[in-house]
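One structure, pasted below without further comment.
A single protein chain has been omitted; all remaining protein chains appear in their positions.
Chain naming follows the written order as A and B, and within any one chain the residues start at number 1.
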Amino acid sequence: MTVDIEEALARMTDGLRALAARRPLLIGVLTGGAWVAERLHSRLALSEPLGNLDISFYRDDFSRVGMNPQVKPSHLPIGIDGRHVVLIDDVLHTGRTVRAALNELFDYGRPASIALAVLIERDGRELPIQPDIVGVRMRLAAHEHVKLTGPDPLGIKIMEKTD
Amino acid sequence: MIGDIQVDAQGRRRHFLSTEGMSADTILGILDTAESFISVGEREIKKVPLLRGKTIVNLFFEASTRTRTTFEIAGKRLSADIININTSVSATQKGESLLDTVRNLEAMHTDLFVVRHPLSGAADLIARSVPDHVHVVNAGDGRHAHPTQGLLDMFTIRRYKNDFARLKVAIVGDILHSRVARSQIHALTALGTQEVRVIGPRSLLPAAIERLGVRAFTDLDEGLHGADVIIMLRLQTERMNSALIPGAREYFDLYGLTPRRLRQARPDAIVMHPGPMNRGIEIDSSVADGPQSVILPQVTNGIAVRMAILARLAGATASEPKTP
Partner (left out) sequence: MSVCLKGGRLIDPVNGRDEVADLLIYDGRIAGGSAQGPRRVIDVSGLVICPGLIDLRARVREPGAEHKATLASETAAALAGGVTTFCCPPDTSPPIDTAASAQWLNDRARALGGARVIPLGALTRELGGTTLADMAALMRAGCGGVSNGPRAIKDTRVLRHALEYAAGLGITVFLQPEDPWLAHQGVVHEGEVATRLGLAGIPATAETIALARDLMLIEQTGVRAHVMGLSAARSLPLLREAQARGVPVTADTAAHQLHLIDEDIGFFDTHCHVRPPLRAAADRAALREAVRDGTLSVICSDHQPHEPDAKRVVFSDSEPGISAFETLLPLTLRLAADGILPVTAALHRITAGPAAVLGLSNQGLAAGAVADLCVFDPDEEWTPSAQTWTSRGLNTPFLGQTLRGRVVMTLIGGEIRHQSRALPGSPQT
């Protein structure tokens, strides 16, 4: 299956335009989500700065897999209290990453709303989390794994799960 | 001969007892994680849920306000439950009661011990006696090691100075009795520091210290010449009573860091001190409070570095690169 990333980004940009009036804050989840957020931010020419989140400290599998050695600091340039936030990730799969990101966001403040935008929505949800804006939808076998490569150019890789 | 037990047979770090034998990658990995925890400390809600449900016991056989407090804050910011136990060695005069104390606390499902003890090797002994799933962090044992202090000092140096391969670092004072100096030396040499120097009166420089990869100086000016980083150590007053050095006045004359002495170092040199400071004995107030001093940031960094170390141990970790 081939995915046209530019087409998917265009679709997301259209979706985000509908929210423009609310002056949304775009926050990408590191690492792939931040790449996507960056593209959308420049396509929309938003004046508000871009934020990003490293959800390593909020993962629910920490006691099983331990500390991610590549953890990066989260960076939210302005306060999120009362703001409309769009959380952006590359792939929505189980929903656990989004769960962790939501928890982390609330440790920064109380946003007015949070919308979820993802480049790829695939099947396999384990939590009641659905996207508001989707670039492209994919159906994959359980043993398959989709990964965004980047940052330049962005690409999509489908791999067999190794574990 | 019994070997190091900090890292298990699968290469996973179980304990944090000493910086000796730690690879540069391991140290830098911890420092990187600590950077992320710095930003957590700057948030409105300074807590992350990493160690939710874990129990940490701060087991202190020696008084220490700063180290104990920063470990307590570090553990709380990781959402762990922290219990402080302050006891004196006189209360547990015999070593077997040290292990008994630990066994009792273990029975209460402790996940991690943070241990401070006046005798070298205490944390190592405890680490050898606990079951596999329990971790031990050495918060200072005798003259042997104070690895979390050592790493937070590396963190501070890296924040101001970046490339260790180009640094001359001078550690000044009572090296003989200093666990901090030992942990700094091992960490600095692992990180490939260009030159590590120790400076102090001969009677306070331990035997064969050069074998740890440092240059030894007894003249302060000579040792400070061209230094990028100066670390001052605390001088315990009991050293004067045990005939190791004459007195405070002469010590300050020869080894106290004054603005004049500081000029021997590079103009952008930073001044550090693990605390608590003796102003007027090892360091002049105008230096301690001066523009080159990074003594207070050291304390702030201490929390983030300790969070990184606790998080590193408490979660199952990927294997570490072996020391070459």
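The rule we apply is simple: a contact is a pair of C-beta atoms (placed from the backbone, for glycine too) under 8 Å apart; a residue touches a chain by one contact, two chains touch by 3 or more.
What you see is a predicted model; the values in this text were computed from it and never measured.
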Among the displayed chains, the hidden one touches B
Touching the hidden chain in the complete assembly: which of B:G3, B:P131 or B:P267 does that?
B:G3
Among B:R77, B:R182, B:R239 or B:R261, which one touches the chain that has been omitted from the display?
B:R182
Taking the entire complex into account, which one of B:R77, B:R143 or B:K168 touches the absent chain?
B:R143
Hidden partner interface residues of subunit B, rising order:
1-5, 20, 94-96, 98-99, 117, 119-122, 124-125, 129, 141-145, 179, 182, 206-209, 211-212
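The criterion applied here is as follows: only the chains that are shown with their structure count from here on.
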Here the gap between subunit A and subunit B, centre to centre from mean Cα coordinates and rounded to Å, is 39
Of all residues in subunit A, which touch subunit B in the complex?
54, 56-58, 62-67, 69-75, 103-104, 107-109
For subunit B, which residues count as touching subunit A in their complex?
29, 32-33, 35-36, 38-40, 43-45, 47-50, 311-312, 314-318
